[in-house]
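All protein chains of the complex are present and in place, except for one that has been dropped.
Let's turn to chain A:
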Amino acid sequence: MDSLLSATANGLSLGALYAVMALGFVVIYRATGVLNFAHGAILLTGVYIASVVSQAHGYAPGALAGVGAGATVAVVAETVFLRHSKTRDHITLTILTLGLNILLVTEVSRRIGTHTLPLHDPIGNALTRFGGLTLPTARVLALVVSLVVITAFLLAFRLTRWGLAMRVSTADAEVASLMGVRLSVVSWTSWAIGGALAVISGLFLASFPAPGVTPSLADTAFRAFPAAVLGGLGSVGGALVGGILLGLAEAFAATYEGALGSWAHNLSGISAWLLLLVVLLLRPEGLFSARTVRRV
């Protein structure tokens, strides 16, 4: 029973982080129709800068600098590379972000080398107890911060002019720009938000119980892909549900893989992908995407 409870708590916290990251994918996808494969690179760059800055100036300025750097890299990627591409084909542009990802990850990995950089966060490896449940404080905080970030995002999406512009331009870009929405502004703010969200989740994914900043952090962004796709790429609610579902699946797999026998060894590493395969087999465009009717 205890293991069930702690798996649920861990899964929720991990899932909230995936949801934050998946939200970044969805925002960028809605604004530009591109699936941002450079998410992992943005995350890694931001967290790397956070680690370097926090070495000299403490954790809070470091974290801020990291989030800022993530947003900046994303905006540069959008304004320099995507906007100036001749092609408007979304699949080709997605491959472009894949190239950016390889480029950035190679460079940052070269700088990190074989070290594990510490984040200098004040929480460290402290534990929090609720009743019979013991959790790393960093994970509890991750859950709280994720919920705050997600709420703030949803409010902005529903209530602000930016959110309105964003929703309108997804629905019909041409009409939106005729009504005075500046699509370029919507697009780069969305990339900035996506980049910042990636680094926020990255900061928690690099802190306890993870060892610190290593190049493999870029791969964790890949774990958020299925979260974004599971719900249907353009769906904000889908990203949240997808993130939580995958976090739970991973935590349960990690807890119970030992009991399932030898075939399930390390199952938690691929549980997200297996779940995605099953879901897309049943619903090829994700759980929450509107079913498009096409007549032939």
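What we mean here is this: a residue touches a chain if its C-beta (ideal position, glycine included) is under 8 Å from a C-beta of that chain, and two chains touch if they have at least 3 such contacts; residues count from 1.
We take it that contacts and distances are computed from a predicted model.
Undergrad: Pick from "Probable glycine dehydrogenase (decarboxylating) subunit 1", "Thiamine pyrophosphate TPP-binding domain-containing protein", "Amino acid/amide ABC transporter membrane protein 2 (HAAT family)" or "Protein translocase subunit SecD" the UniProt protein name of the chain that isn't shown here.
TA: "Amino acid/amide ABC transporter membrane protein 2 (HAAT family)"
Undergrad: Of A:T92, A:T134, A:T160 or A:S184, which residue touches the hidden chain?
TA: A:T92
Undergrad: Any idea which of A:H57, A:R158 or A:H265 touches the chain not displayed?
TA: For the chain that is not drawn, the touching residue is A:H265.
Undergrad: Name every residue on chain A in touch with the hidden partner chain.
TA: For chain A, the residues touching the absent chain are 35, 81, 84-87, 90-96, 98-100, 102-103, 106-107, 110, 113, 222, 225-226, 228-229, 233, 263, 265-266, 269-270, 272-274, 276-277, 280-281, 284-286, 294-296.
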